[in-house]
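What you see is the complex with one protein chain gone and the rest in place.
Every chain is named by a letter (A and B) in the order it is written, and numbering of its residues begins at 1.
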Amino acid sequence: MTVLADRPVAHEHEHEHEHHEGPTGLLKWLTSTDHKLIGMNYMVTSLVMFFLAGLMALALRAQLATPNSSLLSFQAYNALFTMHGSLMLYLFAGPFAFGGLANYILPLQIGAPDMAFPRLNALSYWLYLSGSITMLLGFLVAGGAAAYGWVAYAPLSLVQFAPGSAPDLWILGIALTGFSAIFTAVNLVTTTFYLRAPGMTMFRLPIFTWNMLVTAILILIAFPILTAAMVLLFADRHFGTHIYSTAGGGSPILYQNLFWFFGHPEVYILALPYFGIVTDVIPVFSKKPLFGYKGMVFATMAIAALSTGVWAHHMFTTGVVLLPFFSLLSLLIAVPTGIKFFNWIGTMWRGQLTFTTPMLFCIGFLFAFLMGGLTGVMLASPPIDFATHDTYFVVAHFHQVLFGTAVYAGFAGLYYWYPKFYGRMYREWMGKTHFWLLTIGFWVTFIPQYVLGLWGMPRRVASYPANLGWQTLNVVSTVGAFIIGISFVFLLANFWVSWRKPIPAGDNPWDAHTLEWFATSPPVHHNFEKLPPIRSERPVWDYHHPDDLTITHGGAGANGKGHDHLAGAATVADAGDKA
Amino acid sequence: MASVVAVSPRDGESSSTVASRWRRRAFGLVAVTALPVILGGCQLPTFYGYRGSTKQGHDESLLWSGTMIASIVVLALVGGLITWSIIRYRKKSDEIPRQFQYHIPIEITYIIVPVVMVLILFGFTVYTENQVDAVTPTPAVKVHVTAFQWGWKYQYPGKVTVTGVTTEDPDPIGLNGGQCAPAVDCLGPGLVVPAGQTTRITLDSQDVIHGFYVPAFNFSRYAQPGVTNVFDLTVEHAGIYRAQCTQLCGLYHSLMFFHVVALPPNQFRAWLSSQQHLAQAASTVSSSNSTTKAAA
Partner (left out) sequence: MRVEALFLLGVAAFFGVVGLIYWFWAYEQGGFVMLVGTTLLGFLPGSYYLWWSRRMKPRPEDRTDAEMADGAGVIGSFPSSSIWPFVLGMGLFLMVLSMVFGLWLIAPGAALVVSSVIGVTVESRRGGTI
């Protein structure tokens, strides 16, 4: 049934939104266009992909624990790391953020009743699910899954070198999930532009929403190129074209240019939403507003803009790219990233920090991403890239970046919003155990890989000779990977326990800042019964703490002197309390 | 002959030669003199990296060491600030902290400082990459290296072609009667070059993309179909340098080893002329089989 959603007006309880008598059970799952249910579907599906890919990673690490290992065949190893990368990057890290968390949280944060195009939103999910299944079907067909790495460089992905139908399924899976991402991005942009609550100006959007908006623009820039590249690759494989093969005058370099024009923005499509989570969580647990809000917004835009101009830094060793151009733009990304770091630190500075599980994961993210970011600056320098390209140094670098973002910050978000999703708390001690095991495993896994890379161990090798002195560090790395694996037992146990023995969380357990914490937990259909006045980027804080509004005049000694319109918010909120 | 021993690539060369070369070069370059002059006099720590067994690799190594030192400083600074915040500002009371949000001077500072650091790094990067990618008009020898699934083909002057299929023949192709040692450094076909002189490598691929990577040279370059890459390697000391394909190239990517054999120039000439004789003899016997092995 179509609902003509009315704008909820603060403190007018006569509005009733209990029109929702839709289907239940399986039919509800198939037919719902509610952004919260779709977001939850996305999150569950992408977590399944995450655990599958994680198990593959454990198999890969087990193989590398011994030199000349024969645990897995070369073919199986190549297929497994291809699918590990593909699942993690295409089917987990992106969809978890912009399909799952953004779908659920973004409309709530801006006071919207739903996404702008609910049915398109549902279609996005079904395409994502279909694409995931299509890609995984590769394991079932003759010849095993695709084995050319997640980048699928032509000519290795052409039919002469990658016969069979698994590569086709891989390509089609990417195409389907690509369309899903584009539709979601259109939806997110439209929602942010048209469905904000009154007073929620662009520069009052929570940073998570800002980052999702910028991410959505990046998706619109990058994913059509990927889908086009995949269509051309499919044409090369089956329709006799020679776009990427030298046989007919084509150019393999073209594939790399197209792929990385997608691939580098993709890295930030995977990172920016998670920066947004961290930027939302740290102020809440510091009891302070975000330090340098506007700087943060412009830093996000700068990162996104620069990231689209640096695609060929993955191609430094091809010898055919303009080194200084791509090197300079890549290095410049360090500047807005630095701004983000200092703003995060500035937010914690002189705060009252409480180390709940989400905050711990954010701290873990800061250290992981600091390390990954610094090695990224090194790799932006072509001579250093020449020495380390395609070695385990690069593997360690991007795992520190992506693990820092998608895993640390992603699970920070999951723990942070878990009370909102289900109205019940997770068990804090289990969350903290998860964090500490994960952190030990993380550093033990990836620090040795830097050294291995500097010693010259190439990536994507299924075996390495004995007597090179590589085994010790590989064993350490493998042990770390299994510690990471064990840590996730605590995550699953946590969900299980909180499902069996719920502890009610209340609507706003964290004394948080943004509008989603004004809704009930879980939010009702079409989200809000009432909305507080929006006079800053943290309306819920202003509502609950009218005497502690943000000080916008930065001078020392300013004594809690609020801005004019913020002072206005206090009176409105007071009136609200009486209502 | 006896002088050819496999040196561990991580052993440094004599520091005085490195230093004097750097000093000489520094005088000619006004724009980026600071680092070579400061660093020229001492051996920087390499942080697990290779010191670089080629002239080009040395240049990279200095950039790497400098970048690494700068990174450690930044890591200590930022990591220290985070750690300080965590320890110092953990919750002590229920008092609401001061709700400040902006501090423009500090924000401008931490924009300008990274910009300056990045531009300095960019300056050294451009300088180094021009050194690494420079090709001399007068190389001592030109070798055409072709990668294929799965092995390497080396074409020397005088129609000498050495092909090593790493999956069929993973045994070390030794030098001068299998004296190559240790065996693990000698996997795959050996690319023979003169030490102390510049070798021009022309690199391409027959099928898919491969990676020509010699760890001790701090250098890698894709071998690609349809693209011919040209670069110079000036190996400074005789020795064996293990090497491997780095770009995923299919099933036996993991086995696609090779190594570089740097011989003293007179030995290299002798080796090359003996190979040229062999090639001539082979081509007169059978024109179809022009492939010889470097192994005696």
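Please note the rule applied: a residue touches a chain if its C-beta (ideal position, glycine included) is under 8 Å from a C-beta of that chain, and two chains touch if they have at least 3 such contacts.
Since this is a predicted model, take the numbers as computed values, not measurements.
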### Message
So there's a chain missing from this view; which of the remaining chains does it actually touch?
### Response
A
### Query
Which one, A:165, A:241, A:354 or A:471, makes contact with the chain that was left out?
A:165
### Message
Just to verify: which one of A:254, A:425 or A:468 makes contact with the chain not shown?
### Response
A:254
### Summary
Touch with the missing chain holds, among A:43, A:127, A:454 or A:505, for A:127
### Message
Touching the absent chain: which residues on subunit A qualify?
### Response
1-10, 19-20, 22-23, 28, 30-34, 112-114, 116, 118-123, 125-127, 129-130, 133-134, 141, 165, 168-169, 172, 175-176, 193, 195-204, 217, 220-221, 225, 234, 238, 254, 257-258, 261, 301, 305, 308-309, 311-312, 321-322, 325, 329, 525-526, 531, 533-535, 565, 568, 572
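Just so we're on the same page, only the chains that are shown with their structure count from here on.
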### Message
Taking the mean of the CA coordinates per chain, how far is subunit A from subunit B in Å?
### Response
35
### Query
What residues on subunit B touch subunit A, complex-wise?
47-50, 57, 59-60, 63-64, 67-68, 71, 74-75, 78-79, 81-82, 85-86, 89-104, 106-107, 110-111, 114-115, 117-118, 121-122, 124-126, 128-129, 132-133, 149, 182-184, 187, 207-209, 211, 213, 215-216, 218-222, 224-227, 229, 231, 242, 244-255, 257
### Query
Can you list the subunit A residues touching subunit B in their complex?
74-75, 78, 147-149, 153, 155-156, 160-161, 246, 250-253, 286-295, 317-320, 323-324, 327-328, 331-332, 334-335, 338-339, 341-342, 344-346, 348-355, 363, 366-367, 370-371, 374-375, 377-378, 381-384, 386-387, 389-391, 450-451, 454-456, 458-468, 545, 548-552, 554, 558, 560
